[in-house]
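Omission of a single protein chain aside, the complex is shown with its protein chains in their original locations.
Chains: A and B, in written order; residue numbering restarts at 1 for each.
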Amino acid sequence: ADDDFILGKESKGGTVQHGSEFNMKARVRLQPRWDYGDLTTETLGGVTSFATQSDLYIRRARLEIGGNMTKNLTYGFVLEADKSDQKNVGGATTKLHYAYFNYKFDDAFGVRVGKEKLPYSRVSLTSSSKQLLVERPFSTEAAKKFFGDYYQTNVMLHGKLAGGMFNYYADVADGVNGGANTRGGPALIGRIELSPPSLVEKGRSDAHLGKGQHLTLGLSYGTQQGAGSATGEADYTLQGLDLSGHWQGLTAQAEYIEMKTEPSTGLVTKPKGWYVQAGYFIPGLNLEPAFRYENFDHNSERADQTQKITTLGANYYLKGHSMKVGLNWVHHKYDTPALAKTTDDTSANVVQLQTQFYF
Amino acid sequence: ADDDFILGKESKGGTVQHGSEFNMKARVRLQPRWDYGDLTTETLGGVTSFATQSDLYIRRARLEIGGNMTKNLTYGFVLEADKSDQKNVGGATTKLHYAYFNYKFDDAFGVRVGKEKLPYSRVSLTSSSKQLLVERPFSTEAAKKFFGDYYQTNVMLHGKLAGGMFNYYADVADGVNGGANTRGGPALIGRIELSPPSLVEKGRSDAHLGKGQHLTLGLSYGTQQGAGSATGEADYTLQGLDLSGHWQGLTAQAEYIEMKTEPSTGLVTKPKGWYVQAGYFIPGLNLEPAFRYENFDHNSERADQTQKITTLGANYYLKGHSMKVGLNWVHHKYDTPALAKTTDDTSANVVQLQTQFYF
Partner (left out) sequence: ADDDFILGKESKGGTVQHGSEFNMKARVRLQPRWDYGDLTTETLGGVTSFATQSDLYIRRARLEIGGNMTKNLTYGFVLEADKSDQKNVGGATTKLHYAYFNYKFDDAFGVRVGKEKLPYSRVSLTSSSKQLLVERPFSTEAAKKFFGDYYQTNVMLHGKLAGGMFNYYADVADGVNGGANTRGGPALIGRIELSPPSLVEKGRSDAHLGKGQHLTLGLSYGTQQGAGSATGEADYTLQGLDLSGHWQGLTAQAEYIEMKTEPSTGLVTKPKGWYVQAGYFIPGLNLEPAFRYENFDHNSERADQTQKITTLGANYYLKGHSMKVGLNWVHHKYDTPALAKTTDDTSANVVQLQTQFYF
């Protein structure tokens, strides 16, 4: 149980409550991180190879404010300074990450308005504070950029039916953005989630720390037609399928995602990828070994575009997700050196050590 | 009355109080927004015309912190990520919007130090959370850039006499800014406001939601002499006159503003503009139809520089200014295509749908 963590229970932020309905909660999240391995490339005598680098930085730094304005009206406002001090990234500039409000008419129907995630990809929808492995998969990260920004201003209708056995999300957003984009309609994105009775997930997490069980099938679809300018348009289509489940300490999930861009003139591109991941939380020890295998074809319309990624690691929980440490070893295998952006390397190895402080 | 709003009374943020004097209040404000219409231009075969675009973004996103350090010493600290996800603007970078403290010796005399608004233009001094129409006028928005930034670090003496029948503001700031600006004095800006007895405004608002009454005449004047560098100086002068009033649900105001730039060599420019706006809040319905007519001459020293803007719209209040929706139709008429930055269009239409979430 929660109480068994060496530093005690998970904490949930500082809260100000006024009256029976209004509250405002503030939370801080930090993920100090150390990466070591083939993080960069070096060119010597015309040969580009991976080069070893060490990098200490803040993977995520967040100030999260949220709560209830009324019983049914909730809000979130999150500032981020992610990747502060990361090499090749730099900057500690603060950005608006989330800014939304959500009105729930009842369980079956609510509307969310503002800057929040678009509703596709299980692993991407799950909070980065509750991931099984240090980083999310590469294919789903690529998919997050498919309609412009995953975290863009959007309007989403959503609801739960039959006690959560059926969830739906119907979203509209600007999608593929840019000032010159005067043509084409909005991005339309839908997702449904199905769970058997008694296997409904209480809150989306990829690491439930030994408690409860769930099984969920998710189907996502997104499209934006004729988006572009007078000088060129394209149709964008995304399809995703994901299956996730856990039974007490055992957790596993798999996901397939496919993105197609069809320009009015020129070649179709079709990146697609899948991964499977699993872990086991050892109660008492509070240690969770985990792995992921991923196959990401950067463009299935061309040959030799596949990157295979194997990740092995473990999490140690000192205070649930409020204070934890994750250590991962990530191995990349590329079809060709060009895909790896080198002239002679087709594999790379990185070690990632991440701490999470979250209250 | 307030209590009649469908989601209840206006709320005022989360407050922490220590002792009898110190308090700190945090508020979040969001204005998710959808614009549709002639938002951009497109060039085809050498002809530039307005082009239809749809844009979903966050017009204003604010984290507001403020309160009392002592009874007479108040402060404000506001971060903004305005225009996040807006097309042709981009970015969600967070900036410091206000940062000031204010010490009130008594009603008749106080001093405010820090980054805050310069004291001119009624509609600009009124909080963007309490506007009658979705956007402020174009002429006063242009005036906000006249002395560099409207929200710049400044020192202001201010006070209320005769129970608010006479208010004064005397301000000094760097004004027209820039590293090369080594010559010339500071910007000096003054404003006075006059109200008849029993028609003093309690707090500046362009939408009082059916409560109370006021009538205020405002006169503003600002000047900066010989500002510039060794290679060129100019004198800057701004004059403004505004009249605002409301009687229960009826609200109306008008404003004239004129800006003159006189360079030591070269041509004088003199933009000037005026607008009149009015609205009526229908109690019970909580609906407020409103309009504005504006005439903005971008440079009255030259011919054919006038833009005329007609705005029609309505606000619906779900929880006073804490939760409301505004819908506006804005029609622009330009003297020439060049003024509209097109080659053949002299008019444009935009629809604006804005929600405000503010607690």
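FYI, a contact is a pair of C-beta atoms (placed from the backbone, for glycine too) under 8 Å apart; a residue touches a chain by one contact, two chains touch by 3 or more.
Everything numeric here is computed off the predicted structure, so don't read it as measured data.
The chain omitted from view is touched by exactly one of B:Asp149, B:Asp235, B:Glu262 or B:Asp335, namely B:Asp149. When the omitted chain is restored, the residue from A:Leu63, A:Ala143, A:Leu238 or A:Ala290 that touches it is A:Leu63.
When the full complex is taken into account, the listed residue touching the unshown chain is B:Ala99, out of B:Leu7, B:Ala99, B:Leu250 or B:Ala278. The omitted chain makes contact with chain B at the following residues, 16, 18, 22-24, 26, 65, 67, 69-70, 73, 75, 77, 79, 93-97, 99-101, 113-115, 149, 152-155, 172-174, 177-182, 186, 229-230. Mapped onto chain A, the interface with the missing chain covers residues 7-8, 11, 13-16, 26, 28, 30, 32, 40, 42-44, 51-58, 61, 63, 79, 81, 84-85, 87-88, 91-94, 319, 322-323, 355, 357, 359.
Heads up, the rule we're going with is that only the chains that are shown with their structure count from here on.
Superposing the C-alpha atoms of chain A onto chain B requires a rotation of 120 degrees, rounded to the nearest 5. Here the spacing of chain A and chain B, counted between their Cα centres, is 39 Å.
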